[in-house]
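Here the structure comes first, spelled out in structure tokens, and everything after it is commentary.
A single protein chain has been omitted from the complex, and every remaining protein chain is retained in its original position.
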Amino acid sequence: MVVVMAPEATQTDVDTIVDLVRTAGGEAFVSRGVARTIIGLVGDIEQFGTLNLRSRTGVGDVVRISVPYKLVSRENHPSRSVIKVGGVPIGPGTVTVIAGPCTVETPEQTVAAARMAKAAGASLLRGGAFKPRTSPYAFQGLGEAGLKILAEVRAETGLPVVTEVIDPASVDLVCSYADMLQVGTRSMQNFTLLQAVGSAGKPVLLKRGMNATIEEWLMAAEYIAQRGNLDIVLCERGIRTFETATRNTLDISAVPVAQRLSHLPVIVDPSHSGGRRDLVLPLSRAAIAVGADGIIVDVHPEPAAALCDGDQALVDSDIRELAAVMSTMPQLMGRTLSQAPQPVTVG
Amino acid sequence: MVVVMAPEATQTDVDTIVDLVRTAGGEAFVSRGVARTIIGLVGDIEQFGTLNLRSRTGVGDVVRISVPYKLVSRENHPSRSVIKVGGVPIGPGTVTVIAGPCTVETPEQTVAAARMAKAAGASLLRGGAFKPRTSPYAFQGLGEAGLKILAEVRAETGLPVVTEVIDPASVDLVCSYADMLQVGTRSMQNFTLLQAVGSAGKPVLLKRGMNATIEEWLMAAEYIAQRGNLDIVLCERGIRTFETATRNTLDISAVPVAQRLSHLPVIVDPSHSGGRRDLVLPLSRAAIAVGADGIIVDVHPEPAAALCDGDQALVDSDIRELAAVMSTMPQLMGRTLSQAPQPVTVG
Amino acid sequence: MVVVMAPEATQTDVDTIVDLVRTAGGEAFVSRGVARTIIGLVGDIEQFGTLNLRSRTGVGDVVRISVPYKLVSRENHPSRSVIKVGGVPIGPGTVTVIAGPCTVETPEQTVAAARMAKAAGASLLRGGAFKPRTSPYAFQGLGEAGLKILAEVRAETGLPVVTEVIDPASVDLVCSYADMLQVGTRSMQNFTLLQAVGSAGKPVLLKRGMNATIEEWLMAAEYIAQRGNLDIVLCERGIRTFETATRNTLDISAVPVAQRLSHLPVIVDPSHSGGRRDLVLPLSRAAIAVGADGIIVDVHPEPAAALCDGDQALVDSDIRELAAVMSTMPQLMGRTLSQAPQPVTVG
Partner (left out) sequence: MVVVMAPEATQTDVDTIVDLVRTAGGEAFVSRGVARTIIGLVGDIEQFGTLNLRSRTGVGDVVRISVPYKLVSRENHPSRSVIKVGGVPIGPGTVTVIAGPCTVETPEQTVAAARMAKAAGASLLRGGAFKPRTSPYAFQGLGEAGLKILAEVRAETGLPVVTEVIDPASVDLVCSYADMLQVGTRSMQNFTLLQAVGSAGKPVLLKRGMNATIEEWLMAAEYIAQRGNLDIVLCERGIRTFETATRNTLDISAVPVAQRLSHLPVIVDPSHSGGRRDLVLPLSRAAIAVGADGIIVDVHPEPAAALCDGDQALVDSDIRELAAVMSTMPQLMGRTLSQAPQPVTVG
């Protein structure tokens, strides 16, 4: 942390800062320039936070130097992590495809979508039972009935289930059906929810808030990690910018940047970032080429009848193309495609 | 709603759309141009939403024309609403000042801040007991102990209490102490929370999400209204932009825009938008001059010791200036300053 | 300037930086922390720029501390400047209104608009003869014929003329008619143009780029100042954000922030920021209340027939309201309304 004194700061002002820092158990190094003086602080940054240094007389600015997250930082954990979801790995050696319908509507639609997912190379099934919707008048999901459908389709196809949780009160319920809990973009700073999923003992897929900096995203992961759960996969899904040609702007650079700052795997959602079916394949290729550890895509057997986001769901012809991409690009990146577990056969 | 056909659309494509709309109970008017054909849809827009028109063959674009909110819209409720909080009005005839500490720390600090608030012209006391913090390592608020302090200070000063609720599970608890529930910027699209406060029967202060469009903000208000609660006050608190000189960019235009679209009162938070004490007074004046129905500001008896956001809290000299502004500007706008209720004297 | 070493930096890496800085004539102070080492640099920052410190082994980050502008900075020129345009002051003691048509179309339209401007309290006439238009098919202005009309209207009304220059090659031409040169938002980083107006010896109205930070805006002013011209007025006109309800987002906080960083006057354009007539008056009031040194507004005798931006031009009823604002609000801010010079009477 660096304290930049204002041009008019006095020696007493400088001494006050140094004293405050030392009293708080830190060390302060003064660099006196012609135009202004700066003070480098060394020690426990949390401690310095309560000193309100910016409010002190003669202080021009306070610049944080070190990162505010610890458990998810790569500084203390240099090798990149592999997270397992129902036995399927997500991490540096593989490309993992998560696919399925945006919303679970019926058993038939879900199983059909799961088969499309598998055909596209997916090893994990996504599907929403609890949906955060901008309008109170829009379909809000089937709730527990949707979770049951997902569990049945898992039994039939072998695909472990990734599904969203939107409320701390329903974390236990969702956990009893899901293999991985998804925290959506609008919930990324729902800190109560982050703490609840952090305590739940299931892998978490943490989408980046559409307005969140990469640092804030990692801080949200830190909330989960602080409760003892480091099985976190980060998902870049587009940020909000001035451009209106796409629903959001996929921040493709965020993948290598986040991988450099954190040991957690990073995947990309090319469906929600573009919001348009014709962008899903190009953005999927770009995601793998940039080094993402996987992708999560919407598929639907009949997009025109979808209850949610039908505009961006892949259809059959796209599935074949995506499968072709998955048969060549992971290898080019020195990775293998994660494989789906076999369905459990009873008998 | 207008469907814009792609240049290559056929007559059959156009007919399909018209048929879909009519089957859904709507009416479709076709305008055939040289370059392209557009179809104007008339009827129940919610119904059209499930038609996935954008996925249909030959469709280039779908443009929504009408607003998606109803209960909070000014179209059906032309006169602007007045909301009462513990008897204090917020609305078109008045300027209401809400002030207090960002975080409740101690009874002494809170009562001192409340006195500063009153001196500045405030008629409502703000103070946080549950704090959403970006870092899991930061102070998260006193919880119920903080609510008790607020209730005591209300008894002593007469100021009704506005405090934040961050979790559906604690709405009942907060309601038992507060006069108005605040939904913070990070919770604006926490739909479970919106529904919970909508059912709670207390006035709600709904902060705009820092990444939310005005339309999304009004949709969040619609979530609350849909549960039967129209006692909602909107609060503009700055949006996230590329500018880093201020914490957020106060969208001052949002005040008249939202007032024109909705009948709900709109106030401004000049403390959190700027994030700097020296901006609070200029932005407070601007807020009243633009036509806001009030402001909400941070005050703290000793900002340098504040546990949260001390950098932006007003101090004594600012209080006198703010009081001076409040004694002249409301009148210039044809309004009066809302007055604090008298403390209840027992005996 | 502060160099933040990476966690893996060696002692040799640190020594290399210190040596480089000293060789460049600066001084380097090392603060060794538990997690990382920072080096505070003191000396000539321009010199350090060519050292490419960020590319050196072991360097994690380089943080600039001091501001990169000098001539326009308030650090070296604490009292705020007053700029005179044809005798009309713009600066701390006054509120100056600049008004006129967005585009000069005919002598009749221009003189009518000038009369409206005067009635609204304006002391300077704006009007565009060279128009930067997004579409090559849109009306590009009357060119020199427009400048002649402006000069005639100045003779008739006494109002000094503010008009835009878009090309270094026409600076001399525009100077021969105008009292103040306007550099538009799209030209804010047209450095050749900035240098040309810097050498022209006329006051300059420098609009903020719609994507420019306040620092970049001041650097653009520095380009003008560096050519010997400090008669610069800054104009905030809205920045580009995700919000689409308004054409741009007026960054009202930029006024006090820029006034604190620079000694130059700062005015506001409420017409182009909102892009809607109904926002001009509320935003004008907000501008004056926040402490702006003036405003620049579009007026047109017949907006429905305007060749450019008719949607935002004020009409007669607005003029009366604006005049009322100008008769009360400057005084409230401890300022006076700048007065128009008398027309020169010949004979």
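Descriptive notes on the structure:
The chains carry the letters A, B and C, assigned in the order they are written, with residues numbered from 1 in each.
Here, contacts are C-beta pairs under 8 Å (C-beta built on N, C-alpha and C of every residue); 3 or more make two chains touch, one makes a residue touch a chain.
Only a predicted model underlies this, so the values are computations on that prediction, with no experimental measurement involved.
Annotation: of C:68, C:93 or C:143, C:68 touches the absent chain (contact as defined above). Touch with the chain that is not drawn comes from one residue among A:96, A:190 or A:211, which is A:211.
Although one chain is not shown, part of subunit C still touches it, namely residues 46, 49-50, 52, 54-56, 68, 132-138, 166-169, 186-187, 189-192, 195, 209-211, 216, 219, 222-223, 226, 240, 277, 303-307, 310-311. In the full complex, subunit A touches the hidden chain at residues 211, 213-215, 239, 241-246, 249-257, 260, 273-274, 278-279, 282-283, 285-291, 328-329, 332. As for the chain not pictured, it touches subunit B at residues 2, 4, 7, 27, 29-36, 38, 40-43, 61, 63, 65-66, 75, 240-242, 244.
One rule holds for everything that comes next: only the chains that are shown with their structure count from here on.
The two sequence copies subunit A and subunit B touch through a face in which the numbers common to both exceed half of the numbers used overall.
Centre-to-centre separation of subunit A and subunit C, using mean CA positions: 40 Å.
Averaging C-alpha coordinates per chain places the centre of subunit A 27 Å away from that of subunit B.
Shown for subunit A are the residues in touch with two or more other chains, namely 240.
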